[in-house]
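Just dropping this structure here.
Excluded from the complex is one protein chain; the other protein chains are retained at their positions.
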Amino acid sequence: MVNKIAAFGEVMMRLQVPGYELLSQANTLNYSFSGTGVNVLSALARFGHIGYLVSQIPANAVGDAAVSYLRKLGITESFVQRSGNYMGMYFLENGFGSRPSRVTYSNRLESSFNRAAEGTYDFLEISKKMDVVHFCGITLAMNESVRTHMKNFAKAVKANGGTVVFDCNYRPALWGEDGYEKAKPHYEEMLHLADYVMMNEKDAIYTLGMKTEKESPQEQLMELIPEVAKNYDISVVAGTHRSINRNNTHSLSGFLFKNQTFTFSETLTFPVYDRIGAGDAYTSGIIHGELEGFSPDETVHFAASAGMLAHTIVGDTPMASQSEVLLAMSKSVGDMER
Amino acid sequence: MVNKIAAFGEVMMRLQVPGYELLSQANTLNYSFSGTGVNVLSALARFGHIGYLVSQIPANAVGDAAVSYLRKLGITESFVQRSGNYMGMYFLENGFGSRPSRVTYSNRLESSFNRAAEGTYDFLEISKKMDVVHFCGITLAMNESVRTHMKNFAKAVKANGGTVVFDCNYRPALWGEDGYEKAKPHYEEMLHLADYVMMNEKDAIYTLGMKTEKESPQEQLMELIPEVAKNYDISVVAGTHRSINRNNTHSLSGFLFKNQTFTFSETLTFPVYDRIGAGDAYTSGIIHGELEGFSPDETVHFAASAGMLAHTIVGDTPMASQSEVLLAMSKSVGDMER
Amino acid sequence: MVNKIAAFGEVMMRLQVPGYELLSQANTLNYSFSGTGVNVLSALARFGHIGYLVSQIPANAVGDAAVSYLRKLGITESFVQRSGNYMGMYFLENGFGSRPSRVTYSNRLESSFNRAAEGTYDFLEISKKMDVVHFCGITLAMNESVRTHMKNFAKAVKANGGTVVFDCNYRPALWGEDGYEKAKPHYEEMLHLADYVMMNEKDAIYTLGMKTEKESPQEQLMELIPEVAKNYDISVVAGTHRSINRNNTHSLSGFLFKNQTFTFSETLTFPVYDRIGAGDAYTSGIIHGELEGFSPDETVHFAASAGMLAHTIVGDTPMASQSEVLLAMSKSVGDMER
Amino acid sequence: MVNKIAAFGEVMMRLQVPGYELLSQANTLNYSFSGTGVNVLSALARFGHIGYLVSQIPANAVGDAAVSYLRKLGITESFVQRSGNYMGMYFLENGFGSRPSRVTYSNRLESSFNRAAEGTYDFLEISKKMDVVHFCGITLAMNESVRTHMKNFAKAVKANGGTVVFDCNYRPALWGEDGYEKAKPHYEEMLHLADYVMMNEKDAIYTLGMKTEKESPQEQLMELIPEVAKNYDISVVAGTHRSINRNNTHSLSGFLFKNQTFTFSETLTFPVYDRIGAGDAYTSGIIHGELEGFSPDETVHFAASAGMLAHTIVGDTPMASQSEVLLAMSKSVGDMER
Amino acid sequence: MVNKIAAFGEVMMRLQVPGYELLSQANTLNYSFSGTGVNVLSALARFGHIGYLVSQIPANAVGDAAVSYLRKLGITESFVQRSGNYMGMYFLENGFGSRPSRVTYSNRLESSFNRAAEGTYDFLEISKKMDVVHFCGITLAMNESVRTHMKNFAKAVKANGGTVVFDCNYRPALWGEDGYEKAKPHYEEMLHLADYVMMNEKDAIYTLGMKTEKESPQEQLMELIPEVAKNYDISVVAGTHRSINRNNTHSLSGFLFKNQTFTFSETLTFPVYDRIGAGDAYTSGIIHGELEGFSPDETVHFAASAGMLAHTIVGDTPMASQSEVLLAMSKSVGDMER
Partner (left out) sequence: MVNKIAAFGEVMMRLQVPGYELLSQANTLNYSFSGTGVNVLSALARFGHIGYLVSQIPANAVGDAAVSYLRKLGITESFVQRSGNYMGMYFLENGFGSRPSRVTYSNRLESSFNRAAEGTYDFLEISKKMDVVHFCGITLAMNESVRTHMKNFAKAVKANGGTVVFDCNYRPALWGEDGYEKAKPHYEEMLHLADYVMMNEKDAIYTLGMKTEKESPQEQLMELIPEVAKNYDISVVAGTHRSINRNNTHSLSGFLFKNQTFTFSETLTFPVYDRIGAGDAYTSGIIHGELEGFSPDETVHFAASAGMLAHTIVGDTPMASQSEVLLAMSKSVGDMER
């Protein structure tokens, strides 16, 4: 079934040093445009849905390039506003082995998206047309005006019977000092509005301030997530545990909590080419599984495999089709087909 | 001993997306020219022989580039005809980890090689000058006219006392529906003419329709290959088993069946940079070992190591010299020499 | 006014050697996707209209890349069919000064577009929705089946009150021997259906076989074009004269014949970066001028300036917005704005 | 004579689309770091002086890259402060022929330089060590805090007997509405402190609000500049007239007003590779000529030739040595020396 | 008629900064392999002859790359010796407009070619097989041992009835102080052996120390060249006059002196992409014209056009075929053929 899915969020320009040089060594950058919403919509477009970005993008040559890029990804631009002058940017220096990747942000608080005036978006109109709308904790970290947009949008979706997806996605650098304290009320407001929530036990402990005696992440997860689901009346909670190995591989396992029951994927270990945005592929897999009526086991397995594949793709944005994810789920790596 | 070795086959243009982007992400392609015959001749030229390609290449700028490229590889062009307008091409998107590589072909059936008129090549003349001629199952899949060229050439070689090498190389996509059935008579005809044959148990079962009760590939191999050698009166049968691991490595073991005896290489596991054409390096190692009078053990070890090295080289075409293969056979990886 | 404009035509993959190397010197290609229809629609989208391509594109990775590229250009893909395996391609080696550019085609006759089955397109449905549909003589050169598609489409547009644009665009290499003779009846059929026609005196003389005693192209034009307009009942005939100078500049002048009157642009001389597709920018300027109700003088000046700008853009496809064309019409070259 | 020359100003990151593609076509950027001060110091370092940048640069990976780049240019970093998070950036799309270059800025007002706290720089200490300090009107356009830094620095230089150079460099986009009115008092303050001033008649008319009945720029210049020199007690006023031709060439002539006398260079016409920063090369030539005691004629000729050469260099920053400028002044273009 | 043509000379590695950056700005180099002999043979191979290089190239990875490159150019390597460790190299920074190109050499005196031991080459054998052998004044500048090789080779050619071509090609930097004096006896020795000589009046005046009262280069040429031809008994003397314009164009005219008669080409003015090696294209045109029995007028026109085209080709080495030169001689620049 083809669903209409919107995402509300900022489009960032990614400026990546090619290969493994540092910014102080190189003189060339690859650029692309991404963002949690962009990534989720691109993935879902490849699973057969129609994705609409709700955002504001500058009315200049950089903005033109961003919109062209979104179109190329297959994202529908009809709810994209064009106004303002600046776009959030980040620089990426690829890590290798024992040297971690490094991200340096430009001043995104003055971006077109983060400075969008009241009344920029017609949330009522949009909410009527969409089946699902995706929100993300990064947006929540920006400023009061964007937070207001976001909450109004989520309320309008709820009011019109749409599904609200909320990815907790807490970024310490954006919230600054006493960040968890500042963030908590906003997160709680969104959790009360959300149907599907992406999070794990760390969000529960740090952002929501929940307590547990358990020590292992797995035990903490199993104690706290059901509580969260109950407190905020959330139908689906999903997330991942990730560990990063020194040999350029990661290990990833996903969980899904629904109808009082946990379902876990097996732990996948795989070589990593580009880590950014892989979490959004997992989110997209969960949304797709739920929309298609997959069993919890199928959904979490599909989402984890989509997440794994996203680590093999250049750029933040997942590019795998449903059939490619299904193939990766089968677990044997085939030779190339000729 | 320097041998004169010809190969009959198509030259393809390889158009590869650099790095790990998809065709829908990138805007640049690296190009080179290859083909089973090209690869085998290039490898054998590096082992000290003289390689002659027998093929037809378009009489235009693309063909000029192909011929320049062949010369660069050290292949002698004196039997290359220049006529027609089109060259077979394929696009390659590199896989990474759990994401397999992807090959997309252009319409090669209209290529200069596949449309070569009767009488294009003077097979009698060529056969008189050559010690060994290499043929390949991919050519057999094209059309009746190319098959006729190929069989006439093989017969001429046989008649003039040369050695016929035939690589079974069955490609399902080229034969289409009921492919094995269609292919069988042509394969049988070539096997009757061949002295050295590259194949494994899968070719015996699927293409030749042979039966076995055995279940493991190794047991099937050991049952079927001696039968094939006997049925078609083949002096050397050789091939490999390959498995593809999820961490960007492959495992490869080679076998050689000769004088009723199997010889096996150990299983080599190694990181893979470029998989295409590595089988042709193995073939070249077998041919070289036989021509040089290596022991079966040396030959299969040499061929497997040549195959391993070919996975570390950019492009389809093997580039290792004999001394580099011998070094790789010694199995310890040295530091760079300075 | 925003118009809905469709174009019927093949999408080609352009494979360009970067810089000024030859195919036999380089090892990298830049690729993009274009075609007369693509170019016209992209230009018109930048002038504020909505462009729909009517075409068939292969259902594989190359086709995916083409569709992504069309989306990036702002072309609506809703009438693009996905089927078949092959796409027309051409290689471009850039000329410099006294050395002309060189184009080498792949075998496009087997492309998805040129092999599209009867019933592939719902021309009736499309014709009802479109204001203007663009056709081109290159398509006419392909095969009977594509010609039938094309004529049926043009008739449906006519029947539904839409405007038919026909660009004569005769390509000698595609028609082969006795090409003008073969082409004439098909061109005449299209001219009878067309409202706006892109051509000059050469098309009248060679393709339509018209006679004139005049010697200069300008005199021939002024004698023959009014006759053509009358014979085939065409409301607008437009075209250009181009001369190519040895110092990397071209000179271009445009004409427009409408209501029995010729209007000429002045002759523009300008440095050329990428010549291909510039004629399509001129066509787009004419269509836009007519749709917007520009005076003939404004239209031909706008079209010639759009054509001039297209020579400064990388790739076949015009990228200038209406405001950029208007700026270029003002004729003084400004310093960059900071 | 080796002079110690400081410049006060912002370091910008230049992000340039390579070749002639637009931002919406390409996916790669070349980056470098520049700024009026950086350009002037780099040029003067190549003329044999020691250049010190007085600026603040972010304490992150982007700032590290900027500082490495300044060092590479031969600029001494001892007065560069490292603090804050952001750097001004601009995107550059190269024009070609009739299509002008296009510059798009990021939000530089939040840059480390423009947010530098009071007391960031020890202007007294720096002024004692420097012979000449260069200031620029772009800095004046930023905010009150930077203007205060700038004026304090100029006063300290004056008080310590150093030479103050001020380049008027009015940028309309930075001052916004009623910009000239807002700018005037600040410009006047700097002019009163300055010894050498870079400007032409346009600055006198627009920024200083001076009146003239003359119509040609040349006549206006000759009427107004002596008045400016007198009003603000400036010993050297210098500047250029530039015209931009459609064939990728510019024409440039320089003037120098000193001791009540105008000296003019001839008008140079030359092909342009990279226009940005060429004005700073002219400024550097004037400063160098004055410091070395060149005759006015030598100085203006040297400066104009330095300016011309800067148009042939990749990037904003002049790279020509004194001997290369002298060679260019000789006016015949030689073959390469081998 | 297909002639066998050898050239004796060094192969140099050319390391070129791409685009217009300086070595101190860039971080990438394009490399290729060239030399006067290489260039002449490549051009003549494209005119239908067979070219053999007589040289010594290092027996290492750099030498392997050089030999591959020669093969790619279509040069036969059978007389190329492989020994020694070093190859002459030069760095090229492209000039632009008023900024000249810059060449920086590595220490080529220790190259494999310049250190080739006595007996390295079997000149007698080679001379018997060749119709024409090309020598060049650059080789003469190296050291006594190379000069001895060169003179022995020329004598062997002469003795075996072959044609000796000698290009004077005086390079001041290689001969050092009192260079002309040192060079003269060696040049005279070669001129006595030569049949065709490439030179102009400057060589006569400076290298041979001839006197003239005439002032213009043209008058000097017409006085001195007949004298040279007579003194040294040379059947064909040919050369060019070149002037370099500031707008990235050059002007070139060629002359041919034969049978006591001068023939001149018209002066060609054309945009220049890569100047190095264009003189060798002129030489090749003269050789080809003489071998094919062109009229003097055809020969000099062909050679000048070949020279012009070589300025439009990337790299030192001419790439134009005979048909491309003939097309360029027709003087109108055509549009690309499609």
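Structural remarks
All chains are identified by letter, namely A, B, C, D and E, in their written order; residue positions are counted from 1 within each chain.
Note that in this section contacts are C-beta pairs under 8 Å (C-beta built on N, C-alpha and C of every residue); 3 or more make two chains touch, one makes a residue touch a chain.
Since the model is a prediction, treat every value here as computed from it, not as a measurement.
Listed residues E:Y31, E:Y180, E:Y206 or E:F294: the one in touch with the omitted chain is E:Y31.
Touch with the chain omitted from the figure is made, among A:Y20, A:F262 or A:F294, by A:Y20. Even with one chain removed from view, chain E keeps its contact list with that chain: residues 15, 18, 22-24, 27-32, 60-62, 64-65, 68, 85-86, 89, 91, 93, 102, 104-107, 110. Take chain D: the residues that touch the chain left off the picture are 68-69, 71-74. In the full complex, chain B contacts the hidden chain through residues 72, 249, 270-273, 308-309, 311-315, 319-320, 324, 327-328, 333-338.
By our rule, only the chains that are shown with their structure count from here on.
Each chain gets one centre point, the mean of its Cα atoms, and the points for chain B and chain E are 42 Å apart. The multi-chain contact residues of chain C, meaning those touching 2 or more other chains, are 22, 24, 68-69, 72, 102.
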